[in-house]
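Here the complex is missing one protein chain, while the rest keep their positions.
Chain nomenclature is as follows: A, B and C, assigned in order of appearance, with residue numbering initiated at 1 for each chain independently.
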Amino acid sequence: MPKLRKLPGLDAVEEAVGRATEMARPVVISTGIGGLTDVTAPQTIAGLSMVGYVARLCARYGARLIAPARMPYVVPVETEIIQTAFNEEGKTEEAARAGDMVQYLSDSQFSYTIAYLGILRREKPGAHIMVGGYWAESLQLAEVGFTAGAVQIAGTANTHQIPFFVAACDYALIGEEIYAAGAYLSKDPVQSGSVAGQDIGKAIALILMVLGIILNAAGVTYFLQLLRS
Amino acid sequence: MSFYKRKEIPILLTTFIALVMIFSTFFKVKAAQDFASTMQTWVLVIVNFTVILGIVMITRMHKGRIEKRKPGDNSWIFSVWLIVLVVFYFLLGVYGVESSRSATPTRNPAFAWVYTNINVALDSAMYSMLAFFISSAAFRAFKARTKEAAVLLLSAAVIMLYNAPAGSVIFGPLAEQFNALSEWILNVPNMAGFRGILIGAAVGAISLGIRVMTGRERGYLGAGE
Amino acid sequence: MNMSFWKKLEAVDVRLIFLVIWIAVGIPLLTPLYLPLSISPDTVKYQAAIDALPADVVVVFGMDVSPAGYGGELGPQARATATHLFRKPVKLIFLTFWETGAPLIEDVWKNKFVVDAMKDKKYGVDYVNLGWIPGTETGMASFATDVWKTLEKGDYKGTKLADLPMMAKVKTISDIYMLVCIETGTPGGPEYLRQWQARNPQMKMLVGSLGVSVPANIAYVAAGQYISILRGGRGATEYQRLLGIMTTADVMGSDAMTMSHVIVLVFLIVGNLGYFATRKAKPAKT
Partner (left out) sequence: MLGIYAYALFALAAYSFTYRDNVFFKLAEHTYLAVAIGYTAAVGYGYIRFTAVEPIITGKNMLWIIPLVVGFLFVFFFSKKYFWLYRFPIAMITGSGMGLAMSGTISAQFLAQITATIGLPLVVVHPKLGFQAMDTLNNWLIIIMVIGTLAYFFFSLGPETGLGKATSKAGLIGRWTMMIAFGSAFGNTVMTRMNLFIGVYKNLLRDYTSFIGLAVLILVVATLQGRREKKPE
């Protein structure tokens, strides 16, 4: 089983949930405004696996969980994930209330944002976790989360929003790191294998690149043409 | 019964659709491409259906808030307002669709008025609120706590000056060198950094896709882990 | 330095920051401040190149613009450039390789400064509008080798080139002295370089660029292929200022923009000053 490099952002999740519990404040987690229908689907799925992990921690520590959602069709998915997590931790009574923890806000971007900001201001979460596809609302959520006093851990693969998470949150997951999160947190050998798979993918990218550069410099353009087609 | 409840059938469905969609992009086979485009419109129908269900979801949520209201807290009134308005506005839209016999509810002038004067106004107001948060972030978050943070801060400041209409006044005769530095930042490290992140993220997304298609990642079907 | 002042500053209520923005951006929107506007060297070179045009040479105005670009940064650029060109004693050819660009050419002509500059000019003699030429890069190549054959359909209203006196001496790309291209994307500058400048290396090029494309376009200026560029909305404002065609609304918008950037930078600097001033008091954290 390969030993994984430390990802401080992911290690911090448990502590953040613990801190929220001590302060008797809720934990807010969201999966972004991407859905499952387009190129951002992988980011949403990465966010859902984070929901599972955080829900389990909340069940274990007894923290209140709030999961704002943008797409109506993600609501049943998140509800079931949270229900399963609470059940597996033996909190069947709370599990039955999973439906109340997931809040459908609105599927239009900024009315989702306005309601989300309202939640952050009124509920004053102790921990605020965002993993998934975020757009212009990223900085608004992060800044208001900060003023609410939450420990914030955020990650996205939308390159233009990463800088805001890096600047405004306590921990940021950059691009690919959100895809490694599920495997990293599960500490399960099969899952770690998939992280190794990601590394192999990057190795392939590196080899293609170096080989291409050398061939190109040597005047062989066939390889480049092949990749372009 | 329990057989149908199992997740294998949905996973097979997901995998099959995904495979055909990928196949149709890289191999121009007409049948596959037709399947892919049909599937996309079907998915649109399904998604739009869930959007209508969103009204039920939000109504249920706010009904709960009205029922659980505490004495002294009047915010439940807003929940009543929301339920009334959402139902009324939706029905107005349906009326607009049916009366104009077109897919666009904005053919109804009342529906369109509310949309442009409330929805569009709030859209632009919320979006532009970023100006405030950019400023507060500049004040509190951009601090040279570490060497890395200092680099981040410097490069942000340089590009901001570069973009400001009066920016290069400050540099006087060195304005041209300053512009060259800014362009170098944008064309070399900025481009290379985001390119590296994009390639890495693509690898991550593809590997997640493979996990979904092999049924190892089933979070989207409500499985905890 | 008074320590407590910095400490207070470090813990300042974020709402005070928001209030400062309302005021700082609001003032220039109420009364124009005429803040100093740095004129970047590129804009000066851009203006000088048009100023230096000899009489009676043929200049092509490529309006390769999308409506979104025109509504934003490129509209002011196009109007200022057209004003300046109409003030010079040169022959002007308006054209576009973007289908969306054709109606925008006529929109440029409606601007009050442009109207003013073109009042002594005669259509067909001093300027023509060839409208949209289809085929993107292929269309460019075809225009370069044989203008008349490419434009058998005539100008934008269907008038034959034979009926446009100034077109008599425009047969191929060699007859073009300068190209001014206001560009949104592809086809744009790089395509003109390949199809036009490659065939007529003497042809001078100026490019009006979107803000986001400036870093890419600057490479062509450095390589000597473009004489100069206009840098996005900022370049447009600078050029308007140089030509003396700025309206009060333009001044207010540009002042508000300057103020907002200054404010963000001040926050950045003050925030860091506060951080360093208070840090010494606390034990260093790693």
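Of note:
Note that in this section a contact is a pair of C-beta atoms (placed from the backbone, for glycine too) under 8 Å apart; a residue touches a chain by one contact, two chains touch by 3 or more.
Keep in mind that this is a model prediction, so the values were computed, not measured.
For the chain excluded from display, the touched partners among the shown chains of the whole complex are A, B, C. Among the residues A:Ala12, A:Ala85 or A:Leu105, only A:Leu105 touches the chain that is left out of the figure. Which of A:Met50, A:Ala63, A:Ala85 or A:Ala180 touches the hidden chain is settled by the complete complex: it is A:Ala180.
The residue from B:Val29, B:Ile46, B:Ile66 or B:Leu174 that touches the chain not shown here is B:Ile46. Within the complete assembly, residues 2-5, 7, 35-42, 45, 73, 75-77, 79-80, 105-108, 110-111, 114-115, 117-118, 121-122, 159-160, 162-164, 166-167, 174-177, 180, 184, 192, 195-196, 198-199, 202, 205-206, 208-210, 212-213, 216-217, 223-224, 227-228 of subunit A touch the chain that is not shown.
The chain not shown here touches subunit B at positions 4-5, 7, 9-11, 13-22, 25-26, 36, 38-56, 58, 75, 78-79, 81-83, 85-90, 92-94, 96-98, 102-105, 111, 113-119, 121-122, 124-132, 134, 142, 148-149, 151-160, 162-164, 184-203, 205-206, 209, 212-213, 220-222. By the touch criterion stated above, the residues of subunit C touching the omitted chain are 15, 18, 21, 25-26, 29-30, 211, 219, 223-224, 253, 256-257, 260-261, 264.
What we mean here is this: only the chains that are shown with their structure count from here on.
Averaging Cα coordinates per chain places subunit A and subunit B 14 Å apart.
Centre-to-centre separation of subunit B and subunit C, using mean CA positions: 32 Å. With centres defined as mean CA coordinates, subunit C is found 41 Å away from subunit A.
Looking at subunit A, no residue sits in touch with two or more other chains. For subunit B, residues that reach two or more other chains under the stated contact definition are 134, 136, 140, 142. Listed in rising order, the residues of subunit B touching subunit C in the complex are 131-132, 134-136, 138-140, 142-145, 153, 156-157, 160-161, 163-169, 175-176, 179, 183, 186-187. Looking at the complex, you find that subunit C touches subunit B at residues 12, 14, 17-18, 20-21, 25, 35-38, 40-41, 211, 214-216, 218-219, 234, 237-238, 254, 257-258, 260-265, 267-268, 270-272, 275-276.
The residues of subunit A lying in touch with subunit B in their complex are 35-37, 42-46, 48-49, 51-53, 55-56, 71-73, 75-77, 79-81, 83-85, 88, 100, 103-104, 106-108, 110-111, 113-114, 136, 139-140, 142-144, 146, 157, 159, 162-164, 166-168, 174-176, 178-180, 182, 186, 190, 194, 197-198, 201-202, 205.
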